[in-house]
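Note that this complex is displayed minus one protein chain, with the remaining chains in position.
Per-chain residue numbering starts at 1, and chain names A, B and C are given in the order in which the chains are listed.
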Amino acid sequence: MSLLEIAGLSVQFEGRDGTVPVLDNIDLEINSGDRVALIGESGCGKTVFGMSVMRLLPSNARVTGSARYAGRDLLLADEREMQQVRGKKIAMISQNSASVLNPVLTIGDQIAESLTIHTSCRGKDLHREVIALLTSLGIERPEENMQKYPHQFSGGMRERILIAMALACNPDLIIADEPTSGLDALVKAQILELLRTVMQDRTLLLITHDLGTASALASHTAVMYAGEIVEYGPTQELFTYPLHPYTQGLIAASPSAGFHPIPGVSPAPGQVPPGCWFCPRCTCATDRCSTGHPSLKKTGTNRQVRCLRYD
Amino acid sequence: MTRNAFLWISVAILAVYFTVALLAPFIAPYGATEITGSPFQPPDSGHLFGTNDVGQDIFSQLVYGSRVTLIFGFCSALLSVSISTCAGIVLGYYGGNLDEVVCRILDILMPIPIFPLLIVLTTFFNPGIVQVSILMGVLGSIHGIRLIRAPALSLAETPFIEGARSIGATDLRIMSRHILPNLMPVVTAKFVSSSQHYLVMGVGLSFIGLWDTMTVDWGSMIQNAYSSGALSLGLWWWILPPGIAVVGISLALALAGYSLEESFNPRLEVNRI
Amino acid sequence: MIDGHYLLRRIGYSGAAFVICVTLTFFILHLMPGDYITNYLLSISNYLPQEAVDQFYQQYGLDRPLWEQYVIYVCNILQGHWGYSYQYGLPVFPMIMQKLTWSLVILLPAVLLGIAIGIVLGAWSGWKSGGKKDLALFNFMIVFRAIPEFWWAIMAVWVFAFSLQWFPLGGFTSISVLSSGLNPWDVLYHAILPICLLTSFIVAGNYYVMRNSMIAVIGEDYITTARAKGLDERAVLWRHALKNALLPMVTMTTFQVAGIIMGSVFIETVFSWPGIGLLTTDALRMRDLPILEGIFLLDALMTIGAMLAADILASHLDPRIRMGDQ
Partner (left out) sequence: MEESSGQKRKRIIVYGGLCLIVIIALCIAAWGSGIGNAAEGDSKNKEISADEVIIPASSSSSITYTSNMQKGGVPPGIYQGLVIKDLNGTFDPALAESWDVSADAKTWTFHLAKDALWSDGVPFTCADVKFTNDYLKSNNLTLAFVLNDVQSIECPDDSTAVITLKTSYSGFLDQISRQPGITISPQHIWQNITDPQHYEDEKFIGTGPFVFDQNTAGYARLLKNDAYYGKKAQISGVVLKVITNPDSQVLALKNGEVDVVSDISPAVAKSLDGEKNIAVYTVKDTGAYEVAFNLAQYPANITAFRRAISHAVDRDTISSLFGTGRPTETTFLIPSLAGKYVNPEDVGMYTYNLTEAREILKNSGFTWDGKGLLLGPDGNVVTLTIPLGTKGQASGGNQKIVSVLKNDWEKLGITLSTVSYDDQKQYKKAINANAVFLDSFPVTLHDDADALTNFAVTPLQDTNYYNYNNPEYNALVAGIRNTADQTKIMSMAYQMQDILAKDIPTVPVCTSDTIVAYRSDRFTGWDLGQGYYSVTDPRVLTNLIPVK
């Protein structure tokens, strides 16, 4: 049974100059134990997707569709229900560890906070729990370090603290948004290794632009382009036999494949071309690509792709 | 209605005030101190706002008073902001020991109580408007320098300044052509808010009678009305006009200041009306 | 707790600032044109008896060279002697304290209330920024703050004290003080209108800073993080946003506390509340240098103390300052 079932999720932002669509009609199913990666270029709406599931978008965002978690539609849940879900059922590891930790609270306080809200763990137990978390994430001298403030830690350490915060209440689903961004190669490898260990038996939605991270962590991968999912499938299979020209391009653009960038730029939100949105950058576009918008089609046993070539 | 509209409305109000101040001799029917009627005349066609205790025309006083009040507010703000900007940019750009030393000096000067000092310093001059506004501008810039220095410092470290330096631009050129324009939003907003502050302060100083009481300005008009019976006699036409005039320009400047600040600081832009 | 070096450095600056303040005010005041005795004698007599002037100069040591007077003054200050008023012949310190106390009756509640209400309103408004209630409050505050305080005060006296007669016209207390002693309730009744006015000014100023600061804070990532943990809005506001948003307020508040002595001149003028503000203007007119020096000294002490307190408070709020790596 699926843990999180997202259907027809669209997000639009109301701005000064009208509304701007950011996500369009996303369908995604995450089963218990799945580790799904959502990959795509910067600005394609990956982070918005994560935030929309958590209902953390600013007030000018209009979200439609459904996101069913354990039978409940999160998009219809009231704020009180959502507070019960956040942190306890679905936790988040945000990107940019330098700014997501509150500079004026000790990291011990910040980790303990979710436990205080969602569990009855108090006093000495709480203290023990936090120390156990820190230890399990490889933070040395936890007693001393939990009294420190975020600015006293390095990027890698902060990332560990974020992971500890997310794991605190043992949530059903963890949404990790670019967990390794801004880290140097060595630290990045350490964090990836750590994530792989702790996420072994957990359900993960990994949001990243880095194919390496995705292939290292994810069981399934969804590729996103300009606010819609263009391809979905098991990670191994998808990276080996990419179906969509965009996926192919992404793989070709990765440093390990020789860094052949995709020509052109992604369309700005709300300014997508008619027909297939990838058409202007596509090397194998035909005439009909610029007229008809393709839908996400099942191909094979467990693959989905949005391209007219597979119709 | 948007903030932008507010900005234009306040600019229009300011323009009216400036026009009145500039064209005072043509607008005012009488001189500021000319005795043109009997005391305490209520408003009529000859005296738009009636007359005061001496029989001077209140409307004419109001019109001429705008000159003093505006000169005071804007001169001291201009001086204060110019000093702060120049010093702030130089400190931020050169940094190093100069910055260190000046900042320490500012640290030490900071606690000196400005307001009483200002009052005492005015006694050194015949407390004329120009002298007091110069004093006020200079003393006020102590606090402004830091405000400008911080963004100047971060600007001086940006790549495009490095770039300008690498193509051999002189320091003066970099400061005036590259750093200053980028600071203009901060400087403008600071200027507008300082003008409001100094203007109200000037009227206040004049109200408590700390400078030349012979000068006709709005503060002394209010003081005069307040102490010579406007309240007990119920002479609203004497005490209300100067007060409303101050409120008007202060409000216009405040609105302009907030609008500017918002247009330069997009984060505040969520406020739409 | 607080980095020792940092604190020492701040105290060092404060000491330097104090010395400079004392020196500056001494010389400025002594070089000020005009002197007390001339003003006094000419106000009571038609001619200036030179022997009386000379005698006065001699009595107060004003005939000595300025630097010598300065040394004597500094020595006296260090020993806690603030001198005697020229006008009254009374020791300056108790005189100033008495006036200051009366000023504090208005100022202390006004500043405390003003800061508290300003912070709460500003935080709330910033938190709800963009909403209808926020905008209504924000626009109200802009308008309120633009109007000079003495003007509000005059209008308040006119409406509440004279026309409606809800409050007294001015003064500290009603005449019953002469028979039954000082009644705190009576003082409160007299102080309530000035306190309300002053409070609302401080509220307006603090509100604006707090709101801006709050708007800046709610855009920060750690607020989203806090929400993602499942904290309710109240907890996010009070636990995560407020403390960060308070940082810019600390400096602002410092200057308010520091400006407390002179800050009430307008209110004191309008409400016949003869506190420290009126004492200053009076002493200035009479050229009563010892009183002026005393007021400046006290003002400098308060400012320096407030700034030091602000530093400590800021470092308490912000660990980045506390750890000495600003």
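Definition applied: contacts are C-beta pairs under 8 Å (C-beta built on N, C-alpha and C of every residue); 3 or more make two chains touch, one makes a residue touch a chain.
What you see is a predicted model; the values in this text were computed from it and never measured.
Undergrad: Which one, A:60, A:99 or A:116, makes contact with the chain that was left out?
TA: That would be A:116, which touches the missing chain.
Undergrad: Can you work out which residue in B:10, B:66, B:80 or B:123 touches the chain that's missing from view?
TA: Hidden-chain contact among the options goes to B:123.
Undergrad: Using the touch definition from the top, which of C:35, C:293 or C:311 touches the missing chain?
TA: Of the listed residues, the one touching the omitted chain is C:35.
Undergrad: Considering the complete complex, identify which of B:54, B:71, B:164 or B:180 is in touch with the unshown chain.
TA: Of the listed residues, the one touching the omitted chain is B:54.
Undergrad: Can you name the residues of subunit B that touch the chain not displayed here?
TA: 33-35, 39-40, 53-56, 122-123, 126-127, 212-214, 226-233
Undergrad: For subunit C, which residues reach the chain that was dropped from this view?
TA: The list for subunit C reads 1, 33-35, 37-47, 49, 51-52, 55-56, 58-59, 84, 86-91, 97-98, 100-102, 104-105, 108, 112, 157, 161-162, 165, 169-173, 175-184, 187, 269-270, 272, 274, 278, 282, 285, 287, 309, 313, 316.
In this section, only the chains that are shown with their structure count from here on.
Undergrad: If we look at subunit A and subunit C, which chains touch each of them?
TA: Intersection of subunit A and subunit C contact lists gives nothing.
Undergrad: Starting from the Cα centroid of subunit C, hunt down the chain whose centroid lies farthest away.
TA: If we average the C-alpha coordinates per chain, A ends up farthest from subunit C.
Undergrad: Once you find the CA centre of subunit A and the CA centre of subunit B, what distance in Å lies between them?
TA: 52
Undergrad: Could you work out how far the Cα centre of subunit B sits from that of subunit C, in whole Å?
TA: Computed from C-alpha means, the inter-chain centre distance equals 22 Å.
Undergrad: Would you please write down the residue numbers of subunit A that are in contact with two or more other chains?
TA: Counting only residues that touch two or more other chains, subunit A contributes none.
Undergrad: Considering subunit C alone, which of its residues make contact with at least two other chains?
TA: Where subunit C meets two or more other chains at a single residue, that happens at 130.
Undergrad: Help me check something: in the complex, which residues belonging to subunit C touch subunit B?
TA: My answer: residues 13-14, 16-18, 20-21, 24-25, 28-29, 31-34, 129-130, 134-135, 138-139, 142-143, 145-151, 154-155, 157-158, 162, 212, 215-216, 219, 258-259, 261-263, 265-266, 269-270, 280-281, 284, 292, 295-296, 299-300, 303-304, 307.
Undergrad: Where on subunit A is subunit C touching in the complex?
TA: Subunit A reaches subunit C through residues 51, 54, 56, 59, 79-80, 82-88, 91-92, 94, 96, 99-106, 113-114, 117-118, 149, 151-152, 165.
Undergrad: Give the list of subunit B residues in touch with subunit C in this complex.
TA: Residues in contact with subunit C: 104, 107-113, 115-117, 119-121, 123-124, 196, 200, 203-204, 207-208, 210, 222, 226, 231-232, 239, 243, 246-247, 250-251, 253-255, 258, 267-268, 270-273.
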